[in-house]
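For this view, one protein chain was removed and the others were kept in their places.
Here the chain labels run A, B and C in written order, and each chain numbers its own residues starting at 1.
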Amino acid sequence: MSVLASLDQETIDQLVQLIPDWKIDRNYLSREIKFKNFNEAWGFMSQVALIAEAMNHHPNWSNVYSTVNIRLMTHDSGGVTRLDFELALKINEALGEEKGIQQKINEINAAI
Amino acid sequence: MSVLASLDQETIDQLVQLIPDWKIDRNYLSREIKFKNFNEAWGFMSQVALIAEAMNHHPNWSNVYSTVNIRLMTHDSGGVTRLDFELALKINEALGEEKGIQQKINEINAAI
Amino acid sequence: MSVLASLDQETIDQLVQLIPDWKIDRNYLSREIKFKNFNEAWGFMSQVALIAEAMNHHPNWSNVYSTVNIRLMTHDSGGVTRLDFELALKINEALGEEKGIQQKINEINAAI
Partner (left out) sequence: MSVLASLDQETIDQLVQLIPDWKIDRNYLSREIKFKNFNEAWGFMSQVALIAEAMNHHPNWSNVYSTVNIRLMTHDSGGVTRLDFELALKINEALGEEKGIQQKINEINAAI
């Protein structure tokens, strides 16, 4: 796979508005999610693990009991790329917050 | 741990009415659950794995893509016991179908 | 994805010899694996879940405590295909039993 271009700040600021509850934190697209307990946090993480492996694009993430912190960045590109936005959308979909993410993926690809 | 008494058929028939969507299938308390895809099925199974290990009481279960089949029985007792009803309730709680299962657990214990 | 051809019995009988501990059971490529306890069985299943999702090819599988039964078949093709042999090899790799499975994958593809 060729290296993806990391996006300029203006594009990132525009695209992050498409992905509810994610923000830019230094070089990362990031979100913190609080669940009821470890059981629910772990069920969610297990879904994200499958998504990440299928995309071959993995998060920097941490967990303490019911809280999951996710930071996304494309290491080979040294910054946020469209892969990170796609993974963020799929994570929101796993949370039941997004339906039909394909349209947003198309918008992201068109904006780049 | 001493061996739990397996319940008589009358008690089982009464208690299964407390646990929506579970039925008695030969010697098992059983439920089949269909999800949207493997990702959702696996997130659920990961929650059940934690519950089962914490109870030290494990299901007989199978999965094909988006379908999960669960059969519960207490091997040491050779039949269905209150442990199986408690696990079934916790599984329904993981599905977001039950809240406050402690009252039902109390009813089960009182009926035995 | 176009539908893969299911393999004829002679090819299946030949290829199954490349995959230690798997056998043909009716229409399935199958293996039963016993672990020390549920914890080890579940760690293994979590690895297989990632592999299956990344291949978009999922097992029929069941688990009781420390035992995992896996049956592989390509539903769209109605029989065993090269996808099932590839998944079986990757499962053996996750068990630490195979290294460098690419050569065997090449042999399988050449035999078909």
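The rule is simple: a residue touches a chain if its C-beta (ideal position, glycine included) is under 8 Å from a C-beta of that chain, and two chains touch if they have at least 3 such contacts.
Note that this is a predicted model, so its numbers are computed, not measured.
Colleague: For the chain that's not shown, point to the residue among A:A52, A:L83 or A:I108 touching it.
Modeller: Reading the full complex, the residue touching the unseen chain is A:A52.
Colleague: Would you indicate which residue among B:I19, B:I33 or B:A49 is in contact with the undisplayed chain?
Modeller: Candidates B:I19, B:I33 or B:A49; residue touching the omitted chain: B:A49.
Colleague: Can you list, in ascending order, the chain A residues touching the missing chain?
Modeller: Counting only chain A, the missing chain is touched by 38-39, 42, 46, 49, 52-53, 58-65.
Colleague: Tell me which stretches of chain C touch the chain missing from the display.
Modeller: 38-40, 42-47, 50-51, 94
Colleague: In the whole complex, what residues of chain B lie against the chain that is missing from view?
Modeller: The list for chain B reads 46, 49-50, 53-54, 56.
The criterion applied here is as follows: only the chains that are shown with their structure count from here on.
Colleague: Counting only Cα atoms for the centres, state how far chain B is from chain C in Å.
Modeller: Taking the mean C-alpha position of each chain, the two centres sit 29 Å apart.
Colleague: From the mean C-alpha coordinate of chain A to that of chain B, what's the distance rounded to whole Å?
Modeller: Their C-alpha centroids are separated by 34 Å.
Colleague: Chain C: which residues touch two or more other chains?
Modeller: Residues 46, 49, 53 of chain C each touch two or more of the other chains.
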